[in-house]
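With one protein chain held back, the other chains of the complex are shown just where they sit.
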Amino acid sequence: MIDQHCHSITLADLDDSAFASLLTESDRPPAPGISPFDSSLGLAVRRWCPPALGLPAHAPMADYLARRRELGPAEAARRLLAATGISHCLVDTGLTIAAGHPLLPLPDLASLSGAQVREVVRLESIAEPVDTSPADWAHAVESALRTATASAVAVKSVLAYRHGLAIPAERPSPPEVAHAAATHRPGRRLTDPVLLRQLLWTAVDLGLPIQLHTGFGDPDLTLHRADPSLLTDFIRAVEPTATPLVLLHTYPYHRQAAWLAQSFPHVYADLGLTLSYTGPRAATVLGEMLELTPFAKLLFSTDAYGLPELYTVGAAQYRHALHRTLTTWQSDGACTAADATRIAGLVSTENSRRLYGL
Amino acid sequence: MIDQHCHSITLADLDDSAFASLLTESDRPPAPGISPFDSSLGLAVRRWCPPALGLPAHAPMADYLARRRELGPAEAARRLLAATGISHCLVDTGLTIAAGHPLLPLPDLASLSGAQVREVVRLESIAEPVDTSPADWAHAVESALRTATASAVAVKSVLAYRHGLAIPAERPSPPEVAHAAATHRPGRRLTDPVLLRQLLWTAVDLGLPIQLHTGFGDPDLTLHRADPSLLTDFIRAVEPTATPLVLLHTYPYHRQAAWLAQSFPHVYADLGLTLSYTGPRAATVLGEMLELTPFAKLLFSTDAYGLPELYTVGAAQYRHALHRTLTTWQSDGACTAADATRIAGLVSTENSRRLYGL
Partner (left out) sequence: MIDQHCHSITLADLDDSAFASLLTESDRPPAPGISPFDSSLGLAVRRWCPPALGLPAHAPMADYLARRRELGPAEAARRLLAATGISHCLVDTGLTIAAGHPLLPLPDLASLSGAQVREVVRLESIAEPVDTSPADWAHAVESALRTATASAVAVKSVLAYRHGLAIPAERPSPPEVAHAAATHRPGRRLTDPVLLRQLLWTAVDLGLPIQLHTGFGDPDLTLHRADPSLLTDFIRAVEPTATPLVLLHTYPYHRQAAWLAQSFPHVYADLGLTLSYTGPRAATVLGEMLELTPFAKLLFSTDAYGLPELYTVGAAQYRHALHRTLTTWQSDGACTAADATRIAGLVSTENSRRLYGL
């Protein structure tokens, strides 16, 4: 299986609350009496992870955390990653710490997991530190991006967090960009919509697939501004270039993303962390995504971040949800076993292989 | 069953890619390696259509297309339409070609299908060619519409494609209309929101049910601008006239449409092509629609277009989805067999009979 969007993990010793903090999209301490373990994702962790560490499925979280500590983070991670069946990880390197701890460098993630690891370069991480004159900003960013992506398979945009997805479609003019660049301080967060558009169009020119965060994420975004339908004018403007656009996560707007993937030849979609976070409901959510998404346009990913558990859970949830969905389809007479095998192969591996040239 | 919104078909010899192009809402050639057959709709075609042509269900698409060619388009269409059980087709005549081929005239569709065929007049098709002075535009359009609808059962609006559904509710003033009409060139696409509103209000005065495209369609529309909730102010303004408004398709905003149908006495809803396009998931989508839509307000339609297969699939998907939904409700203890029969009768036939006076 090709995990087309994920992040690295930490091998730090995490205390219980640091561990819990990586099982929610919230970056806030929970209210009194409320634990991230009491969630659909918490159930999924207790379902899939204890067996990888030699405990029964659904072991209490305290037992699981004790066992994890007993093995040590590195050995636990090795076991958890081995259980995934993932052959390739396309890693967004835009995040570098989790719960205050540095993430593993990609070669270390590769040797720990046994998977081939390829980089996805985050656009904003490259553009933000660029220190040059306003008139040169566009050129310097382009140059920095070309250097940074020399061996990358894709780029990633977090426009949804920085501005929301409702941007004008057109490439901004050089004077507009220079004018906007005059207000950007190197190293600061890039939020100017002109510079964000310029950055996207620079990526379009590069031609690598552009992964775009859409749908839910941490509280730094406003959900309705992350509806991928808001990207439609931009999608239309990019279409003549044939640069692929990959709509990440997309929930709860995944039916909108599915329509975009059906409508526009260069648009692809995934569910990412959605299948982990929705726990017992993942099969239904995957089914909703398959209503309109062409089977050759849906991509598997875990969007794992910080914890090796999120690789284990992401892969297991996807596999279980896909199996349940396709089994239900067959028992309802909606498709054959051969169809099911073909669909599973496309989504798990072939679509990403074709798109990223792996 | 009364198919309350559909289009005519072509009897041209279609090559494989022309056939495939009518199984997606995209009007673009697919990206390399990607076929519209690999989709939920593709599965539904292979499920329901081969048996109508003497092949087993789920026959490979290549076998199906070969058999279709062997029979010839007219004989294939006759067999496919005979399998539908549709007694009445309300045909939107606003589309006249499919995959480059002319659609059958309505009398030919009637004799081929054995169904009663009635016309739904597309508002924009009537208004666009009107060639008159700006001051006379409103009157000339009204007159053209009265002539065109002499034997029609309803009109249809594609406001969702031309502007999106967020329009001011009020009838525009005659000077506004004359001013806007001065910019419209006869025969061109009507996109001016003042003229589109005037056209809708002309239709309201006519009193025939107005079918409005809402929700997904081809890439000419922007999905979030087709959310039927955006019509709420217009719906309120029309309410005193009692002219019925029928929200077509509605997906993925069908729960919003359902609320409108419950809230306003003159609003009705359907799912149209949604049940075909969502293939194995149709029963769930229909269930979502039945959450809030009063059972006497939901209307069956196929929204078939171009291919007789889309009639076969639309009718079979609807029947299968309704059966599964109502069977599940009974086994859960939520309703009786008599309730299920009554609901099926309302949605399949009685609601359209009452609304359109058939």
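Note that the chains take the letters A and B in the order they are written out, and that residue 1 is the start of every chain.
Just so we're on the same page, contacts are C-beta pairs under 8 Å (C-beta built on N, C-alpha and C of every residue); 3 or more make two chains touch, one makes a residue touch a chain.
Just so it is clear, the model here is predicted, and its values are computed rather than measured.
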{"item": "Touching residue (missing chain; options A:Ser157, A:Thr278, A:Thr312 or A:Asn351)", "value": "A:Thr278"}
{"item": "Residues of chain B in contact with the chain not shown", "value": "227, 229-230, 232-233, 236, 239, 255-256, 259-260, 262-266, 284, 287-288, 290-292, 294-297, 328-329, 332-336, 339, 342-343, 346, 354"}
{"item": "On chain A, residues whose C-beta touches the chain left out of the figure", "value": "24-26, 28-31, 33-36, 38-40, 43-44, 47, 57-58, 216, 218-219, 222-224, 251-252, 277-281, 284-285, 324"}
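As a convention for this text, only the chains that are shown with their structure count from here on.
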{"item": "Cα-centroid distance, chain A relative to chain B, in whole angstrom", "value": "36"}
